[in-house]
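Left out: one protein chain. Kept in place: all the others.
Order of writing sets the labels: A, B and C. Residues in every chain begin at 1.
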Amino acid sequence: MDLSFSKEDEKFRREVRAWLRRHLPRRNDALEGGEDLSYDSPERISAAKAWQRTVHDAGYVAIGWPKEFGGQEASIERQSILNEEMVLHRAPGLIGHLGLRMLGPTLIQCGTEAQRRRFLPKILTADELWCQGYSEPGSGSDLASLKTRAELDGDSFVVNGQKVWTSTAQYADWMFCLVRTDPEAPKHRGISYLLIDMKSPGIEVRPLVQMTGRAGFNEVFFTDVRVPRENLVGELHGGWTVANSTLAFERNMLASTTRTQQLMDDLLGLARRRTRNGSKVTRCPATRQKLADLVIRVEAMRYHSLQQLSDEIQGRRGGVSASINKLVTTELNHDICAAALDILGDYGPLMGRTPHAEDRGTWPKDWMFTLGMIIGGGTSQIQKNIISERALGLPRGA
Amino acid sequence: MDLSFSKEDEKFRREVRAWLRRHLPRRNDALEGGEDLSYDSPERISAAKAWQRTVHDAGYVAIGWPKEFGGQEASIERQSILNEEMVLHRAPGLIGHLGLRMLGPTLIQCGTEAQRRRFLPKILTADELWCQGYSEPGSGSDLASLKTRAELDGDSFVVNGQKVWTSTAQYADWMFCLVRTDPEAPKHRGISYLLIDMKSPGIEVRPLVQMTGRAGFNEVFFTDVRVPRENLVGELHGGWTVANSTLAFERNMLASTTRTQQLMDDLLGLARRRTRNGSKVTRCPATRQKLADLVIRVEAMRYHSLQQLSDEIQGRRGGVSASINKLVTTELNHDICAAALDILGDYGPLMGRTPHAEDRGTWPKDWMFTLGMIIGGGTSQIQKNIISERALGLPRGA
Amino acid sequence: MHFGLTADQELLAASARDFLAAESPPATVRRIVEDDAGVSPELNAKIAQQGWQGMLVPEEYGGQGLGVLDAAVVLTELGRFLTPTPFLSSAVLATTLLSIAASAAQRRRWLPRLASGEMLATVAWLEESDRLDPAGIALRVRRARDRFRLSGSKLFVLDAQMADLYLLAARTAAGQGRDGVSLFAIPRDATGISLTPLHNFDRTRRLFEMRFDDVVVDRDQLVGREGKAWPHLERMLNVACVAIAAESQGGAERALELAVEYAKVREQFGRPIGSFQAVKHLAAECFAEIEPSRSLLWYAAWAQQGASKEASRAASMAKARLGDVYSRTTNKSVQIHGGIGFTWEHDVHFWFKRAKSNEVLFGGPDFHRERVAALSGW
Partner (left out) sequence: MHFGLTADQELLAASARDFLAAESPPATVRRIVEDDAGVSPELNAKIAQQGWQGMLVPEEYGGQGLGVLDAAVVLTELGRFLTPTPFLSSAVLATTLLSIAASAAQRRRWLPRLASGEMLATVAWLEESDRLDPAGIALRVRRARDRFRLSGSKLFVLDAQMADLYLLAARTAAGQGRDGVSLFAIPRDATGISLTPLHNFDRTRRLFEMRFDDVVVDRDQLVGREGKAWPHLERMLNVACVAIAAESQGGAERALELAVEYAKVREQFGRPIGSFQAVKHLAAECFAEIEPSRSLLWYAAWAQQGASKEASRAASMAKARLGDVYSRTTNKSVQIHGGIGFTWEHDVHFWFKRAKSNEVLFGGPDFHRERVAALSGW
């Protein structure tokens, strides 16, 4: 065990910190919103683009990417340090994260040279924003049953169908998208991976308002949308492989547990500040039990992330660690927010900037948002299926 | 709402109480043992038979049975009052309960006149004790997949196979038993219901020791055991129907929740008595929360039982109430015992009559026994299947 | 021995359910929820026509003189349909408080109008400290000759935007204890009152901050004996617990129904998700909690007619239990719905939010568990 980083890496951390102290936007409404920062106005979008450009100018965007594509081939340690510092300093997220984390690595691995040249630079600078077209109304947990059709017609595909839960579609410039190109093939074999210009005729985006009242995701309808054949990534009908083979070039193990830890710190701050039934919250033994239990679960995940990071540095495979992280972290985040509501009592449900709302009403919003995170990106039930089958070898059965 | 009983019923209750005060065995080791009273010695068995005979002499055994079979056709109210008072006074259970609750009603409903005359009187007096031969090693939750074979050979069946979890088999005189008489038929249709003399040649009983260290149940092996054809109950191959159509003549809704309430009272007594980390257990706010939560769950089940009783008096069907009671009560009992262990700290694991064991070591034993009760008689998972399918109409699926 | 509803109460439940299914379907609830003021005068008028506003008003004052269990029957249905209407605030809480605390003259003055729905009232209790014990009432009312004057504020006042009369709990003597708490009935149009809406996420129920800026109160607006209002408030608290538990019971039943209905039709991997054991067991666990909680609720409602300690204990038991059960049920219901359950478009989030709002209103589960412990003598 050795939890320290090398001198060089610690120097890098100091550089990042120094940079953040200079460049971090001061109290900026356009870039704040707790767990659920949504880009729901032109001001927010341009502020967020500006922030990504600032980070990019400093060389801190996609540092894990190969140098030829604009990265620095930074070590896993440095990626982790950078991500951790960003979260620790509560830096706004990067608006182009879907391009940076999903599409970019996919193109680097499976794209053509032309596709890389065309798309990668603007992903880095946030000049073009991407959304992800995977989920459909009839295919949630069972993604491979997707039905959106793309038929080759000369030099282009003609796309018809519907996507849903498409976050960022309302302002994205492009969508990377899974479509069915061979309806006769077994369901995993007839899927292709397309890049679709969101300004194409025949695309309609309808916002779906979340239970929090925010327009976070969308339905996207395709009616005879023409997509040039050159926008196919990988083999025709080989889209399932493309979507699943993408190696992450960004290591985020620490970032998500660091965020959880931060949420926990916020909860402890709240607990120290508030009184309940006339006495300080932190003096109530039952609440102390609950808080300590949460702290322990958070720290266990923190060390688990460090271990995963360390394993990866050593070249060990992660196994089902992504599923464990998703399952445990989302439920922890929600439990932390629920504990905050318990502490807040009648103040708990007060949202937004209403008078008397604590922490500008982020707790109730995050309490809902974190429930959404348990559901989204593979529900807890799906993660448990994955863990029981892949890690424990239990039969698929039913 | 009216929680009082009629004057006549209250008079009956007073009579029962008066009788119990006179006849209840004083501090009798042979008849004590917490949740898990097992008849593991000849002394215990004869003491328990004597107790059932005493109760029978008073006319308090099987009071719900038809008069012609030795009962009193007592109302549901009186059955409940009697059972409740027995539990409230911590009267020992009746050793012949399997005969009284299971076989007796089955014979009254599906037996021949000869079978009733032969068996019912000795069930009432505990002169003959019964065990139940349903479960097999390969068929636990999936009871109908049982494999013990019975082939007709002249006037008798020849039984070969094995039963398991047969509690009381080590001293029972008879077994009522499900056997497969038609291996070709669909699994529910080839089963028959037989009465087997446990002294028959070819029967071997091997005790299975429980995790508590007690010999509670057994394996029973049948090798060419001959059973006279007259010991068939109901139709040949019709045993599944016989086993499932039995109406209870004893209403026990209240008894099991009364027992839970009593266990809760014991826990509260323990909490009042003990100190932990230097202060009284009942002064610890976290423990108060836990205790209050248990009390509330117990009382909810108590009122739910009263409602079920009331519904039955009014002739309303119980729906899945048996499954809810099984699921909730067994888990509550286990949670109550677990709370006791929490209160006891290092004293918690001390069993039996070792020095320093609290309440004569019943808590740790009951903590294990109640876990067994969650598993036995249809696991919690089976109860949840039943509830989701029968009450909520969800598909059987997988 | 009869544990359950009377034939009349069953009829009341059935007719309330039919009435609300017709008059308060999700579309109507949604309209009121999205309305700024959160009020539907038409719906309120129809409900008043049902006679519900006078359910707890004694017959001599033009009401039906029914009991808490009858109110619970109606509240279960209102909770099932999430009907945004001032039944709880006016017909249950304010009416209970006036019935037990007010003078005969005051009762004559207000109860008939409350019974008809012509007038609405609400109770202003909590302050910034958010405490339900006597110390939570700190707002000081000072005597100025034969009148009273007060300045300060109250929080979390239910339905204040539509109430015509505020029943205000305040201190007429220094201290933090039970003594010195008094009750005043203050008309909406009294000079110096201002309302600020609090943006709570449960939009089926609106809460307000009330500010009192040197409001002058006449002597005849004092309800009950000066300084002796605490026991009345405590009794009303019990009724509030039962009432909110009843709403939660109905809401939990409906939230589970929604999940079950959805699970029967929504398919994944080629079969209804309701055939997956994980979903089945989630639903079964909810059901196994909801059924016994109904019995507990009925008992608690019935117990309000009896001894005050058992009435308090039973009320807190029901409030604590239903708080947990409703929240847990709606959480699972949202999860069974998957992504669609997280959208504003689908209705289930209204129950999810209402569950939390019911959980905290008039004391959360931990407050009431502690109250049960104290009342149990340990």
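FYI, contacts are C-beta pairs under 8 Å (C-beta built on N, C-alpha and C of every residue); 3 or more make two chains touch, one makes a residue touch a chain.
These numbers come from a predicted model, not from an experiment.
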Sole contact to the chain not displayed, among B:224, B:265 or B:342: B:342
Among A:11, A:89, A:229 or A:272, residue touching the chain not depicted: A:272
Per the touch definition above, residue among B:1, B:131, B:164 or B:232 touching the missing chain: B:164
Residue numbers in subunit B that touch the chain omitted from display: 135, 138-142, 145, 164-165, 208-211, 213, 275-278, 286, 341-342, 345-352, 354-357, 361, 364, 367-368, 371-372, 374-376, 379-381, 384, 398
Contacts of subunit C with the absent chain, listed as residue ranges: 276-278, 281
Residues belonging to subunit A that touch the chain removed from view: 1-6, 9, 77, 268, 271-272, 282, 285, 288-289, 291-293, 295-297, 299-301, 303-304, 306-307, 309-311, 313-314, 321, 323-324, 327-328, 381, 383-385, 387-389, 391-398
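The working rule: only the chains that are shown with their structure count from here on.
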Between subunit B and subunit C, centroid-to-centroid distance (C-alpha), Å: 43
Subunit A-subunit C separation of Cα centroids, rounded to whole Å: 40
Subunit A-subunit B separation of Cα centroids, rounded to whole Å: 53
Subunit A, residues touching no fewer than two other chains: 286, 398
In subunit C, residues with contacts to at least two other chains: 276-277, 279, 366
